[in-house]
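One structure, as structure tokens, below. Some questions next.
Removed from the display is one protein chain of the complex; every other protein chain stays in position.
Note that the chains take the letters A and B in the order they are written out, and that residue 1 is the start of every chain.
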Amino acid sequence: MVCSKHPVSAAMFMIISLVGVAALFVLLEAFFLAVLQILVYAGAVMVLFLFIIMLLDVGPDAGKASKMKLVSGLAAAFSISLLIVIFLIIVQDSGWLPEGASWRAVPESSKLTQGGNFVFSTAVKNFGYGLMTKYMLPLQISGFLLLAAMVGVIVLSKKDEKEVG
Amino acid sequence: MIQVALSLLFLPFISAAVTLCFLRKHGNIAALLSVATAGGILAFSSFLIFGGEEGSIFTWSTTWFALSDMHLEFGFLVDSPAKTLLFVVSFIGLLIHIFSLGYMADDEAKSRYFGGLSIFMFSMIGITLADNLIMIFVFWELVGFSSYLLIAHYFKTDDAAKASRKAFIVNRVGDFGFLLGIIFTYWIFGTVNLQELEAASLDPTLTSTLLCLLLACGFIGKSAQFPLHVWLPDAMAGPTPVSALIHAATMVAAGVFLLIRIDFLFTAEALKLVGLLGAVMGLYAGFCALTQRDIKKVLAYSTLSQLGYMAAAFGLGLPGIALFHLMTHAFFKALMFLGSGSVIHACHHEQDIFAYGGLLKKMPITAYTFLVGVLAISGVHFLSGYFSKDAILLGAYNLDFVIFLILYVGAILTSVYMFRLYFLTFCGEARSKSSSAAHESTIFMTAPLLVLGFLSVVGGFVALYPIQIVEFLLPDIERVANMPNHLWMNILGLFAWVGGLSIAWKIYGNITSTEDPLSEKSPTLFNLSRSKLFFDEIYSFYIQRIQDPFFRFLEIMELLFISGLMVRGSAGVAALFALLGKSFYSGKIHSYSFWFVIGTIGFLTYSILFGANS
Partner (left out) sequence: MESITPTHYLVLSLILFSIGFFGVLLRRNLLLVLMSLELMLNGINLALVNFSRTALNLDGSIFVFFIMTVAAAEVAVGLALLVALYKKRKSVFTDDMNLIAN
């Protein structure tokens, strides 16, 4: 996606990649989140992107090179070095990551909490329980956040008074 | 008593301030104010002189300001030499103020002139009354400033401006040595108070010839001794009463007064050096005066010569005689300067003596008083100059023969040029239009002449003075009186002035042309005398060839290093930093996001690597 010319094809690639991430969530037995990912990300966010691309009628990148060669070069170098570091981690298997960690099985007990933390479970009920008890405050705040975002978007998209008059 | 002293000191200062603030345009009122101030000064100083009992010393001091443990004092020390000088300064000051009323009657800038005179009186009295070296130095500089102000009275002429600058700068050079001497004194003795120094100097190991010579630099600058004598003849560009007051009677005498004040510090070598210096000056100045054409310049060189006599007297260990000669010299030199002022005024500012002549008939009072002055300076018997000058010669004969020889030749020369001056100015027939149109001056100018003439006649009889004025002189006069060879000295003195008179009569007796006859009779002597031994040329060579290029070099260095490197350079470094900062503001979102991420990663790295609880 990051290398494609046309923004529409970039968006398409993005959708595929997001769906892939959702698949990975399924593999990790976080079903609720997988569905959420498809619904919200691939469904709403990307559609919004496509909508804006169509609205603004953005053409392909004209292919002009970035004028700020130095910054581009530095950024490229930086990100490539990040990738190299990752590659080195994979290859050398350094001690930063726990060795040979593998997953334990998800316990089937109906325990909701264990020692202050919530027990991982595939049931949405536990998810909701966690949301409503421990994470009540962030839930409410995110509600406000969504409200603010909505209001903000409406304000930003309003036509200017002069244009109307 | 203290109020009297303070009023004495500040009365002329107040007068000058009032003249400066209110009387700029009212010259006549300023003149009267100034004369009244001079009268007040005479009254107050008489009170100071005669107020205490005989032999009393009045002291008073207050701390002017204190710097940690060094105190700068402002105080008075009115002891016997101070009383003598105070008498001279205030009396002659008053006479010259009265003379100025007549002389400057048609001048346009009277208030400036009289204001300057008042400031001068303030500074001179300050020097007289001061009780510590630093206060003397402050008033020393003030006197130099007043001299600068007054010489440049006719500042529109080139001569006056240059002369006043020269006077001030040459004075400054001397003052630099003086200041070094004061610092050195403070370093060695820990005090600059004169009485404490006198007490401390009982230990002879503390003082040194270097210290004395440094302090004597002030004397050399102020009293125009060798090698800083070049300013005095040029200073004649100022008005004549100024020349009379400052450059004959009082300011140049301040140098001698300083020497008398610090007499106890002098080592034998320093005394000898000062004496020799003075004697040589006496001879040299007399030699130069032989061929001067300007009446005031002749008198200026004469002053230089007599100052040399005073220095020689001091160097012989006879400070009382030096002060005595200072007093009598003040009388007859002021008399002659004022007389020349009268002549100049009458001849409409013509100053070349070869353009005078025949003024004896036209200006009798001036002529006869001037004659008295000439006789006095030549050492004609029983006039004032005879007593002081012959005392010096007698002392020199008995104490140091070399100095005596030099001084004696100088005495002969003195007589020659003084009589030359007299004959050319007053005798014979008028040689130019200005002198034929001359007439006697007003009462303002002639009255002081008469008073000074009287004093020049009787001024040598020390017994006639009130004791308070001459206290300081008596011991040394006694000492000289008890020396041998009186008769021989009288004969030599007689020979000196008679010989001078006859030489002058022979060469200059009947002059009708405006050329100096000496130039035909012996050109080498004439040219040598005229050249003044090239001092001015040497100094201007030094200044133009050595000092100016050096300063230009310094200027370039300063331009390069200080302005260029340090000022512009530091500004440039700051500008470099600004450029560096400016490069962050490219306006491109890419670079902004790039730096943002870099910053974040930097913080993260820092917290991971150096954080307290990684």
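We take it that contacts are C-beta pairs under 8 Å (C-beta built on N, C-alpha and C of every residue); 3 or more make two chains touch, one makes a residue touch a chain.
The model shown is predicted, which means the values in this text are computed figures rather than measured ones.
Along subunit A, the points of touch with the absent chain fall at residues 1-2, 7, 10-11, 14, 17-18, 21, 24-25, 28-30, 32-33, 36-37, 40-41, 44-45, 48-49, 52-53, 55-56, 58, 61, 64, 66-67, 71-72, 75-76, 78-79, 82-83, 86, 89-90, 93, 97-98, 100-104, 106-107, 117-121, 126-127, 130-131, 134-135, 138, 142, 145-146, 148-150, 152-153, 156-157. Against the chain not shown here, subunit B presents residues 585-590, 593-594, 597.
Keep in mind that, in the parts below, only the chains that are shown with their structure count from here on.
Per-chain Cα centroids separate subunit A from subunit B by 97 Å.
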